[in-house]
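Have a look at the structure below before the remarks.
After this line comes subunit A, so read on.
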Amino acid sequence: MREAAEWYAELRGKNAPLLLAERARHEPDSVAYRAKHLGLYRERTWREYAELVAHSARGLAELGLERGERIAIMGDACEEWILCDLGAQAVGAITYGIYPTASAAEVEYQMRDGGAAIFVAENQEYVDKILPYADELPALRWIVVIDDSAMFAYDHPKLRTFAQLLESAGGAGVADLEQLGRSIDPASGAFIVYTSGTSGHPKGALIPHGTHLAAAANMVLHYETLAERAHRTVAYLPLCHIFGRDIAVTLPLLSKMVPHFGESLEDLPQTLFETAPTVLFTVPRYLQKFASQVLVGIAGTSPLKHAAYELAMRIGRRHVRALWEGRSALAPLYALARYTVFRPLLNKLGLDELELLVAGGAPLPPDTTALWQIWGVNAMELYGQTETAGAIITGQRGWFPRPGNVGTTPPGWEIRLSEDEANRGEILVRSADLFDGYWGNPEATRETKGEDGWMRTGDIGAWVDGGLRLVDRARDFIVTSGGKSLSPSYIENLLRASPYVAEAMVIGHGMKYLTALIEIDFDAVSDWARSRNVSYTSFTNLAQNPEVRALLDKEVARANAELARVEQIKTFRILPKALDPEEEGEPVTPTRKVKRALMIERFRELVDAMYDHREEQLLAAGAGDVIGRE
Partner candidate 1 sequence: MQLAVNIAVLASIYALISCGYVLIYRVSRVLSLAHGELMMLGAYGLYATASLFSGQPLVAVAAALALSLLVGVLVYVALMWRMTGESVLAAVLATIALGILLRGAMILMFGTQTRHPLEELGWTNASIEVGDDARISGVGLALVLATTVCYGLLFAFLRMTRWGIRMRAAGQNPLLAAQRGIGLHVIYALAWGLATLTGGLAGMLIASDAGLESTMVVIGLKAFPAALVGGLDSLAGALLGSLVIATAEVLMVYYVDPLLSDVVPFFILLAMLVVRPWGFFGSREELDRV
Partner candidate 2 sequence: MSVPRASGYFRTRYERDFALLDTRTRKASLAAFAVMLVVYPFFAGPLAMDLANQVLLGAIGAIALMLLTGYAGQISLGHAGLLAAGAFATGILYKELGAPFWVTLPASAMVGAALGLIFGLPSLRLRGLYLAVSTLALHFIVIYLGSEYETKRGFSTGILIDPPGIGEWTVYDPRAWYFVLLIAAAATVLFSLNLLRSKTGRAWRAIHGREAVAGALGISVHRAKLTAFVVSSVLTSVAGCLFAYFRGFVSVEAFSLFLTIQYVAMVIIGGMGSILGAILGTVFVTLFPYFIEWLMDAFGLTDALSSVVFAVNYSAFGLAMVLFLVFEPQGLVGIWRRMQAWLLLWPFKQKPLAGAK
Partner candidate 3 sequence: MIKRKTKWALAMRRLTKLTLTKTKTKLTLAVPIAAALCGAPALAQDAYVVGVSAAMTGPVAGGYAPIVESMKAYIDLVNERGGINGKPVRIIVQDNGAQPSKAATDAKKLIGQDKVIVLINTSLSSTYAPMVAESKRAGVPLFFAGGVCPPATYPPADALQFCSTAYSANLDSEAALSFIKSTAGGPVRIGFAGMAIPLVRTGIEHAEKFAGSLGMKTVGTQYTPPPTPDYTPFATKIKDADPNWVFSWSPWVSQVRTFEALRRLGWDGSYLSWAHLNAEEELARIKDGKFYVIGTNAFLEDNLPVHAEIRAMAHRAGLKYPTSYLTEGYVAGLVLEAALKKTSWPPTPKKVAAAMSNLKVDLKGLRGGPLEWTKTNHFRTAQYYRVWHWDPAKSAIVRVQDWKVIGAKR
């Protein structure tokens, strides 16, 4: 592998369309990606890929898309999403994705903020989200729909189909793409990624072509196997997210990883099963979901199988502990357990051939990582931000690293912990390849990027055993009325480790004790309920079932057992409905991060019911309204 700095510098002078065209020239007939269509995995070679992008570019140009204009794409990860995106980049336009789960109001906001000239919708569902505003958005000229199968009744002057767009392009080839690529200024903006802040409107981070390529290259250097061996991966994370873009577009361009697109996101388990990826980048939610499905499945299996699993788990636990401690592990015994129990288990998920499983985007509970490692998956965590332009800040690496930290920085990147009084421990990053700035928001840009070259991440970290441990978001500490300063995410992760808990939010700021709001994992709990003949009719009904309450009591008690007394959850409430990011005003971001303030406001009654305010009221009455309540 060549010198990191050298490679970064080289990439800084390029852009994705150009890189694609070069790849198509070098290995025109190797498979670039596979996309499932009507039950078949359609293989696309690099040449086909480049030609499609060239078509797309010419088609977009014919729609009048010009250099510097914006184009918005909304939909799940799919082949056409990328073709549109790279096509637009090739003509010099700036692309941005909108979360498939975004509410209509959020769509409208991002359309106005970004000022897109073309809106690309994956299917009729997204067309419906934009149509009501279509005539009010001054910049919007066209709406392009990819899958027009449900569009027969639509008649709007701005509507075009993606197929029409490609047709109109006819004849464009690799050379055209290369030419387009060469005409782009690598320092100009390539795309905007909207960060789903837990407070306020999302901000759009503008990322230039070269910066992104150079930044993403740090992952290839960090995870060496990506460039060493051909790998299969599955692209299913939203492409509007920087992480999703890395996996589906950028890393394949920079390494030997071949992404696979499933027929639809709902079929993810089947896509995984069929493609058996060797590398998988994911977000914790999926890992937790899969793990909880497995645990529920094991809990309901026949006694013999269950006993075999338990035995294997015992061996597995000892094995990974030994691995972490660098001791010699029970290799033959564990190999037996792995081949008789864990491999078949993983095979059902399509994860038995995994060489690398990396979770990022949110903290992964160490218990969950440990569980996957026991099952024999090389699971680890990484840490990155939209603002690092597609690079990771830190990441664990190697073979079965001990869970609990997010690893070390890749070559060419620097981090340090802030020593400022105000935000002690905040992680600061320095690199040549950071984002350009927030779209139309110079203040926020200045606040984040600072002037010393060190970018503020807003996360509090600490060094543990040579790895970075994420402590919390900077402003998310809970200070109880007892004056104890606690990290809620640590406790929440413990709660989320239960297969039955989908989301947990710890409350207790300024209170005497901690409480929690818990969203049950509907699939896991309903499986559990069915296996125990607990009848239910709906989510709400299930959430209010006393037996479910008892089940969660046990789960919370289990988490409490690992906590210090002041950190323990005194009581909790189960949310009567599932949190839905697609709904207006829900206290959850499209990436399902909980908006704390909104959450407390939304479920005020539940929260109040957990605290006995009489004492405070008495005290407040006694002291008189001296301080004033926040």
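Keep in mind how these were chosen: all candidates are chains of the complex that A comes from, given by their letters.
One rule holds in what follows: contacts are C-beta pairs under 8 Å (C-beta built on N, C-alpha and C of every residue); 3 or more make two chains touch, one makes a residue touch a chain; residues count from 1.
Computed from a predicted structure; not experimentally measured.
**Student:** So subunit A is shown by itself and the numbered options are 1, 2 or 3; which of them touches it within this complex?
**Tutor:** The candidate that touches subunit A in this complex is 2.
**Student:** Which residues of subunit A touch candidate 2 in the complex?
**Tutor:** These residues of subunit A touch candidate 2: 34, 36, 39-43, 260, 265-266, 268-270, 272-276, 289-290, 293-294, 296-298, 300-302, 305-306, 308-309, 341, 344-345, 347-353, 523, 527.
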